[in-house]
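Missing here: one protein chain of the complex. Every other protein chain is in place.
And now, chain A:
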Amino acid sequence: MKLIILDDYEQVSEWTAKYIRNRIKKFNPGPDRFFTLGLPTGSTPLGCYKKLIEYHKKGEISFQYVKTFNMDEYVGLPRDHPESYHSFMWNNFFKHIDIRAENAHILDGNASNLEKECQDFEAKIKAAGGIELFVGGIGPDGHIAFNEPGSSLVSRTRVKTLAMDTILANARFFDGDLSKVPTMALTVGVGTVMDAREVMILITGSHKAFALYKAIEEGVNHMWTVSAFQQHPQTVFVCDEDATQELRVKTVKYFKGIMDVHNKMVEEP
């Protein structure tokens, strides 16, 4: 694991965006060789998306040969609802870049057969050659995507009922009205993300500090599903100072001490 500790949210957004930019450029995608990118939603990656859009507008990066796979989508929410993950991705990312719709994959929470939709999604990932880089966030309860506490660490894309914690955390996007928040979602499994060649997790804010501690300093445990990535060969955790508050001083000092090495990965290519 690489733990990248930066001062604040803006720096995390910038570092992450640069990392993604460099990874895509180094891969040098083309019409026969797409770069497959797993993507999250929520407030954590917003800054990163803004930065990627900025780099795209400057001409530093193209998404023409990038295939994206989003982690999750609510069940039963109309696709054009302002809080659907389709709307989120369109407004915050897709509409500003040069990606073609046929290369942007998001689970369909209104499919008539949800299980088949999940299986098809797994098949699409496989057909695309697997995911090069899966970017994700972490919930306050340590979940990745909608893999709530207790989710199998080898789970695949499936329908999940959301935990109360998650519903509460999402209520702010639905006028604070709990009755309006969807209770089920389609999500990639922990196993699905583990299959990616590289995983990058963004964690910002002190309310995520305990989850980060559980994810990297305690054991692998299905109650904190992000901890599964301790067993992935290529994981990068990017966080801000606030998110480190529950970590041991020793952990933080060690990783801060090797930031020079880490920063080489985001230099201009």
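Quick notes
The rule is short, and it goes like this: a residue touches a chain if its C-beta (ideal position, glycine included) is under 8 Å from a C-beta of that chain, and two chains touch if they have at least 3 such contacts; residues count from 1.
FYI, contacts and distances are computed from a predicted model.
Missing chain, UniProt name from the options "Sorting nexin 5", "Aldehyde dehydrogenase", "Mini-chromosome maintenance complex-binding protein" or "N-acetylglucosamine-6-phosphate deacetylase": "N-acetylglucosamine-6-phosphate deacetylase".
Residue in contact with the omitted chain (choice from A:15, A:35, A:49 or A:94): A:94. Residue A:79 is the one among A:25, A:79, A:124 or A:156 that touches the chain not shown. Chain A residues in contact with the hidden partner, per the touch definition given at the top, are 79-80, 86-87, 90-91, 94-95, 100-102, 104.
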